[in-house]
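Have a look at the structure that comes next, please.
Apart from one protein chain that is not included, each protein chain of the complex appears where it belongs.
Now for chain A:
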Amino acid sequence: MGASACHGFVLHRHDYRDTSLLVELFCVGRGRLPAVARGARRARAGGRAALLQPFQPLWLELGGRGEVRTLTRVEAVGRPYALAGRALLCGFYVNELLLRLLGREDPHDALLDDYQVALAALAAGGDLEPVLRRFELRLLDALGYGLALAVETATGRPVRATADYVFEPEQGLRAATATDDPRACCRGVTLLALAADAKPVDAEQRREARVLLRAMLAPHLGDRPLRTRALFQQWYGRRG
């Protein structure tokens, strides 16, 4: 198998042996795949370690065969998305979601576009939460776990703005009953806003959307908690 080139991103990287890097990539036409950049940490590696970082659009040439490819060339395609503060943590969160949920070598080009849209929105500053919610929905759709948010899943009845709903794993959305925990409920108005890709209008809608997406992601993430979520709480929890 000869070398092949593609555009993509580094989702995560680790030091490997004395001078190399092991990178987890998300590439056009390839999806998520691991690769080794040999000697990338040497002082004379021509800035490869500087390029092989998260949020930097890259052109990558991959050689070798087997499960872990060898990175033969890498170039920057424009500047990195400049994330700082909360936006940076959000970027790490998005990368963790992709690492946890994407299978290896399963192409997701549309999702890669959504990923870049999300990074651009995070870098632009402003309201971060709707960016995450939108990306989470796109990710679930891409993986085949998506849900029509404007209808009750079992009955197909349209969601009413004034009613309350609950998400159940494997069952989807249903109308809330008096026995449901109100904190797990989501108002119809929030579901309709998410379905229409509209921004949340108030703090309560944000909370509902966050709880809903967390519940929708949970069955696919399994028992292991998301590490970026824990850091977010550690970082911002105590200082508000």
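Throughout what follows, a contact is a pair of C-beta atoms (placed from the backbone, for glycine too) under 8 Å apart; a residue touches a chain by one contact, two chains touch by 3 or more; residues count from 1.
The rule is simple: contacts and distances are computed from a predicted model.
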Protein name, per the UniProt record, of whichever chain is missing from view ("Oxidoreductase", "Ni/Fe hydrogenase subunit alpha", "CaiB/BaiF CoA-transferase family protein" or "Recombination protein RecR"): "Recombination protein RecR"
Chain not shown: contacting residue from A:3, A:68, A:99 or A:120: A:99
Sole contact to the chain not displayed, among A:104, A:157 or A:227: A:227
Selected residue (touches chain absent from view) among A:35, A:89 or A:137: A:89
Where the missing chain touches chain A, by residue: 12, 14, 18, 46-47, 50-51, 53-56, 76, 79-80, 83-85, 88-89, 92-93, 95-96, 99, 227-228, 230-231, 234-235, 239
